[in-house]
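For chain A:
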Amino acid sequence: MEAKTVTQAELQGIVHGLKERGARLITIVGVDTGENIEVIYFFHTGISQTENYRIIVPKHGGNEEIMSITPLIEGAYIAENELSEMFGVKVQNIPGRFFLHPSVNAPLRRPVPTKAKETTPPKESAPPKEAAP
Partner candidate 1 sequence: MRTTIQFGPQHPVWIEPLRLKLTMDGEIVQDALLEAGYVHKGLEKKFQWDYNKAAYLSERVCAICTQHHSTCFCLATEGTMSLEVPRRAQIIRTIMLELERLHSHFLAIGLTLEAIGFENLFMLCFRDREAVLDVFERTTGNRVLHGINIVGGVTRNIGPEMGKEILDFCDDIEKRSRDLEQMIIKSYTIKQRMQGVGIMSEKLAKDLCVVGPVARGSNVPYDVRHDAPYLMYKEVKVTPIVETGGDCWARSLVRVRELFQSIDIIRRLVPMLEGTPDELFAKSKVLPEGESIARVEPPRGELFYYVKGKKSKELDRVKIRTSTYANGPGIVPLIKGSHLADVGLITITFDPCIGCFDR
Partner candidate 2 sequence: MAMRKILENIVKNAVSKPYTSNYPFTPYEHFPGTRADVTWDGTKCILCGLCQRSCPAECIIVNKEETKIEYMNTQCIRCGYCVRVCPNNAISQNEVYTKPAREKLTVYTLVTNENAPIIKKRKAEALKKLEQADGKPVPEKPEPAKKHEK
């Protein structure tokens, strides 16, 4: 499965072109990779053909903001709601709650991994392994 990495401004133009060609949106997926949050958009364009686009949102402490594609494709409403409440990423003009109780905040978000300090290797044994995120 390949996904092309694009910026947010390019994505709006691409979605406009896809809508005129008659493609349909499958869903929107959010992935937390430790350093950034990636948002992947899946489209169905032909027999056994899919086009996937990825945007990268760097983390800085919560409340990042991305543009929404709901004005172009109405079927993305619930997917963007779920993305914003599970990862803490704000989407413009979308109320952020659909499934969870108001006391729960961003359960799928992981803490940013801190790099282990480089120790001078002792004379006989190998240096210690880095802690997993």
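Here, a contact is a pair of C-beta atoms (placed from the backbone, for glycine too) under 8 Å apart; a residue touches a chain by one contact, two chains touch by 3 or more; residues count from 1.
Selection rule, in plain terms: all candidates are chains of the complex that A comes from, given by their letters.
This is a predicted model, so every value here is computed, not measured.
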(request) Could you check which of 1 or 2 is in contact with chain A in this complex? (result) 1
(message) List the residues on chain A that touch candidate 1 in their complex, please.
(response) 1, 24-27, 29, 31-32, 40, 42, 44, 47-48, 50, 73-75, 77-79, 86, 98-101, 107-108
